[in-house]
Every structure is written in C-alpha cells, then in structure tokens.
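In this view, the complex is presented without one of its protein chains, the others remaining in place.
Coming up: subunit A.
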Amino acid sequence: MKLSRRQAIAVGVGAGIFALMPHQLRAAQEEGVAAFTGGVEPKEGDITLNAPEIAENGNTVPISVDAPGAEEVMVFALGNPSPDVVKFKFGRLAGSHTASTRIRLAKTQNVVAVAKMPDGSFVKTQKEVKVTIGGCGG
C-alpha cells in the first residue's frame, strides 16, 4: 500500500494523539493526589491501608487507614469517576491516627492512601481491590 503525503501526515498525527491518551488519563488520576500534596512527591513510609483483596459489592467496601503521627490522611480511588474519597484530619485528642469507613468503588482499581506528616512530607501506600459489582451507579 502506498500512502500519499497527506495520508502519511494524517496517520502520523493520529498515532501521536493515540500515544498521548493514556498519559492524559493518568495525569487526571494523579491530579487529585497532587492537589492534596501541593505537588510534593509522596514517599513510601509508615502508613497502612487495609482493604479487602476482593470486594463482591463495590457499593460498600470497608477500608481502614493507619498513619502514626500524620496530621491528615486522604484516600483516593483512582478508577472512580472522581478519585477523591475521604480526608481525615486528626486533632490533638485523636487517640490514634487510625480511622475506618466504607467506600464505593466503581470497578477493580488501586486505592491509594496519602498521609501528610507534621514536617510537610507525604507518605503513601496503595492496594488493589478487585470489584465484582461496581458501586457508582450510572
């Protein structure tokens, strides 16, 4: 098959757009995390995220986070229509920097917990949850 100059350019541009797409999608997912950290790259550290490996019902998935010493902990579900899930701020009378709740997951995805430490650094952890029935309606 022979391509005219015009066709060749069209193919090239199309391939370029196609190559950009997954990157843009990832950027949108990371945006929420970046908004929370103010652009600081979170490190691996002392933070635990408990979530089931398999959730039969994505409408109510029990999770708990534990981040000793953290000021704030935010949870993200990267595969949801909107990745922000919940933000815990711990006060002086918090007995521990642990909290549990139940969340919705639209599909199988990574759940990420990011903690803000008093020195301004961030630590994160993530866990994949397999979802059998999605939980965001639609």
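Going forward, a residue touches a chain if its C-beta (ideal position, glycine included) is under 8 Å from a C-beta of that chain, and two chains touch if they have at least 3 such contacts; residues count from 1.
The rule is short, and it goes like this: contacts and distances are computed from a predicted model.
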Of the candidate names "Carbohydrate ABC transporter permease", "Biotin/lipoyl-binding protein", "Sulfur compound chelating protein SoxZ" or "Serine/threonine protein kinase", which one corresponds to the UniProt protein name of the undepicted chain? "Sulfur compound chelating protein SoxZ"
Among A:47, A:77 or A:112, exactly one should touch the missing chain; which is it? A:77
Touching the left-out chain: which of A:54, A:94 or A:133? A:94
For the chain that got dropped from the picture, name the residues of subunit A it touches. 59-61, 64, 77, 80-82, 84-96, 98-105, 135-138
